[in-house]
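Take a look at the following structure, please.
A single protein chain has been removed from this complex, and every other one stays in its place.
== chain A ==
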Amino acid sequence: KLLARLEGRSSLKDLEPYLFAEEGSPVHGHVIEFHGPEGTGKTEMLYHLVARCILPKSGGGLETEVMFIDTDYHFDMLRLVTILESRLVQRTEEMIKQCLGRLFLVNCNSSTQLLLTLYSLENMFCTHPSLCLLILDSISSFYWIDRSNGGESLNLQEMNLKKCANFLEKLVREHHLTLFATTQTLMQRSTNSAENPFPLKPQHETDIDYRPYLCKSWQQMVTHRIFFSKQCNSGSSTAFTVVSCYLKRNHVVKLSFSVAECGVQF
C-alpha cells in the first residue's frame, strides 16, 4: 500500500514544464509560491494547473486529485468548468463531473480555522493516495487581521501562520505532496532601507516588486518563487509575465503568457 502511495504521488512530473526552471519539476516535496499584485493571472494559472491534473489522460491530463484550499472565496467554479470544456474533446456533463470529482475544495475563514482544517485534512491525504497536489489560495489573506489581533507582539501576530507553515511542511514531507500557494503583493517594495524592517533581496531580483512580509517559517520552506506581473499594451491584449526562480540553485527563467477563454496559453 505504501508503494502504491509513492507511485501515485510521483506522477506530477510533467505538470507544467514551462513554469519550472529545470527538468523534472515539480517533484513531491516542493513548495511553490505564486506572488504578484492583483489581476496578474495567479488564479488563472492555478486553474490551468488544476485542469491539467483533473482531466483524464485521454484529454491531456494527469488524472490525479487536487485539494484546493480557498481562503478568500476567490474560487470561480464556472470559470474552471469553461476551461475544462474547452480542453475536453467530449464535452459531456458526465465527463465534466468525472473530472470535478477529482477536485476537493475547502473554504477557510480565519488563520485558526486554516490551521485546524489542515489537521483534519491529514486524514484525507492518508486515504486518498492519488491526492498529490495541494493548492492554497491564498496564504496571505489573513495578514492584516492577524496583525491587528496580535497587538504589539510580532510573535503573536505571526504565530498562527507560523504554525500553519510548519504543519504544511510536515504534510508535504510525510505525504509526498507538492504545494502551490499564492501570496498577494500587499506592500510596495520600500527603497528606503531604514524604514524597511525586512532585508532586501539580492541583486538579480531588483526588477521585481517583492517585499517579503510573511513569517520566516513560510519564507524558508518555499523552494520555488514565481513572480507574476502584467503589462498593458496599447492594443487590446494584455501580456502577462512570469519570472520563475528556483531558490536553491538561483536559477531564473522569464516567460510570458496570455489568458484566453480556454485558460492560460504560453
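We take it that a residue touches a chain if its C-beta (ideal position, glycine included) is under 8 Å from a C-beta of that chain, and two chains touch if they have at least 3 such contacts; residues count from 1.
Definition applied: contacts and distances are computed from a predicted model.
One chain of the complex is hidden; its UniProt record names it "DNA repair protein RAD51 homolog 4", one of "DNA repair protein RAD51 homolog 4", "U6 snRNA-associated Sm-like protein LSm2", "P4-ATPase flippase complex beta subunit TMEM30A" or "Cullin-domain-containing protein". Of the candidate positions A:45, A:62 or A:106, contact with the unshown chain belongs to A:106. Within the full complex, the residue among A:163, A:176 or A:225 touching the omitted chain is A:163. By the touch definition given at the top, chain A reaches the unshown chain through residues 37-39, 54, 67, 72-74, 76-79, 81-82, 96-109, 112-113, 115-117, 119-121, 124, 141, 144-145, 147-149, 163, 167, 184-188, 232, 236-238, 259.
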